[in-house]
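Only one protein chain is missing; all other protein chains are in place.
For subunit A:
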Amino acid sequence: MTDESEATAGVEKLSLQPEKLNETVKIDILLNAAGNAPIMKQRKWTVDWMKDISWVSKFIHKYLKLDPEEKIFLYINQTFAPSPDQILKNLYECYGNQNKLSLHYSINQAWG
C-alpha cells in the first residue's frame, strides 16, 4: 500500500491499457467502518488491483491492531460479502464508482 499520491496515475493506466494483465495496476479503495468497528484514520488507500479480499482484511486487522481472535468482515454496497479469494479488480470493474472501490468493514457479521 502507498499513500494517496499514486492514485491518479493508477486510474490513467487502467483506462489506457486494460489488456496488459501482468502490469501492476493500482486502484483506490475506500475503507469505511460499519457497526462498532474502530475507524481507520486514513480511509483511502492505493493498492494493486490483483490483491484479494483476504489480503485487505489482513491489512485492516494489522492496521487496527486487533486481537488475533477478532475477525474482519468486508462488504460491498453494504449488501454482500465477497469471497476471500475475490480479487479487487473484479470488484472494481463491477462495483467501482468514481474511480474508487468502496468497502465496509466490521468486526461482527453486519449484513449476513
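In the analysis below, a residue touches a chain if its C-beta (ideal position, glycine included) is under 8 Å from a C-beta of that chain, and two chains touch if they have at least 3 such contacts; residues count from 1.
Basically, contacts and distances are computed from a predicted model.
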item	value
Among "2P domain potassium channel Talk-1", "PRELI/MSF1 domain-containing protein", "Autophagy protein 5" or "Signal peptidase complex subunit 3", the UniProt name of the subunit that does not appear here	"Autophagy protein 5"
Touch criterion as defined above, residue of A:Thr24, A:Gln42, A:Ser83 or A:Asn108 at the omitted chain	A:Ser83
Missing-partner contacts on subunit A, residue numbers	18-19, 54, 76-77, 79-85, 87, 89-91, 93-94, 109, 112
